[in-house]
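Removed: one protein chain of the complex. Kept in place: all other protein chains.
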Amino acid sequence: MTIRVLLFASYADALGPHVDVDVPAGARVRDVLARVRALATGKRIPDKPLVAVNQVYAADDQPVTATDEVAIIPPVAGG
Amino acid sequence: MTIRVLLFASYADALGPHVDVDVPAGARVRDVLARVRALATGKRIPDKPLVAVNQVYAADDQPVTATDEVAIIPPVAGG
Amino acid sequence: MRTAIVERPIDACSLLSEVASARNGATVLFVGTVRDINEGSEVSGLDYSAYGAMAEKELASIVAEACERWRTRDIVVEHRVGTLELGESSVVIAVAHPHRGEAYDASRYIIEELKQRLPIWKREHYVDGRAEWVANAR
Partner (left out) sequence: MRTAIVERPIDACSLLSEVASARNGATVLFVGTVRDINEGSEVSGLDYSAYGAMAEKELASIVAEACERWRTRDIVVEHRVGTLELGESSVVIAVAHPHRGEAYDASRYIIEELKQRLPIWKREHYVDGRAEWVANAR
């Protein structure tokens, strides 16, 4: 299945505002991350970044489905 | 010497806004307090109230002179 | 810094502007308000009276202590006296500081010291017609 991954701030500067990656059915957050990091510019993403699934912070073993909104969250700076 | 003692809030309700008491030269805050408490309505003043001399909190052994502004400070309620 | 004991309503927004500056990343404003209930009694209004000259001095001392301890000059405090209605502000403390931790700590220091040290007294009027001098907890 294809997962669209949203990117922001410095990650979006390097990879664009989103990337699409293919993962097998039953894949988890960490599998999606591995595919993003395997892209040409993907090394800009750290090994264990914060990830949100459907706009909620998610653990790296959370399963993902093709309809999920997955986002990689750079170090935040609100306030 | 005569010392004018300023009173406020519940103490002023009982004794008026000020009382004059006579104390010997060299008297201290505690001597002034003893004279105030010896007045007919003076029992309304507790044994060891807060006292200010010249608008600064004072210890009970601080000497007073006839030109000092002495005040007995009821429990405060600012804020 | 600026401090005042005033006999008119306090304009919290104007205190907020007074401490604002691009030097400071954080502003903490504290507003103390006349509550409708105190320790179970329904309050209808209250009078604050002060030993005016001493209250001015003591308030200035407290704020000078805070300015020195937290190394800022951007603190303004007004305390109102006279007759106040429900919901009106009795005290407003505005603190601005480069860093938020210091702004919160200085604000808290000032309200706690002021409640222990300012020679100001409060007579509460209750809905049932009673009135009482009320003191702060020590």
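Just so it is clear, A, B and C label the chains in written order, and each chain counts residues from 1 on its own.
Quick note on the criterion: a residue touches a chain if its C-beta (ideal position, glycine included) is under 8 Å from a C-beta of that chain, and two chains touch if they have at least 3 such contacts.
Nothing here was measured: the structure is a model prediction, and the numbers come from that model.
Student: With touch defined as in the header, list the contact partners of the absent chain among those displayed.
Tutor: If we consider the entire complex, the absent chain touches A, C.
Student: Among the options A:Ala25, A:Ala40 or A:Val76, which residue touches the chain absent from this view?
Tutor: Looking across A:Ala25, A:Ala40 or A:Val76, the contact with the absent chain belongs to A:Val76.
Student: Can you list, in ascending order, the subunit C residues touching the missing chain?
Tutor: On the side of subunit C, residues 12-13, 16, 20-37, 86-87, 96, 98, 100, 103-104, 107-108, 111 touch the unshown chain.
Student: List the subunit A residues touching the unshown chain?
Tutor: Here the touching residues of subunit A are 6, 8-10, 13, 52, 55-57, 71, 73-79.
We adopt the following convention: only the chains that are shown with their structure count from here on.
Student: Based on CA centres, what chain would you say lies at the far end from subunit C?
Tutor: A
Student: Suppose each chain is reduced to the average of its Cα coordinates; what separation in Å results between subunit A and subunit C?
Tutor: 49
Student: What's the distance between the Cα centroids of subunit A and subunit B, rounded to whole Å?
Tutor: 73
Student: Report, in whole Å, the distance between the mean C-alpha point of subunit B and the mean C-alpha point of subunit C.
Tutor: The answer is 27 Å.
Student: Could you list the positions in subunit A whose residues touch two or more of the other chains?
Tutor: Not one residue in subunit A touches at least two other chains.
Student: Of all residues in subunit C, which are in touch with two or more distinct other chains?
Tutor: Within subunit C, no residue touches at least two other chains.
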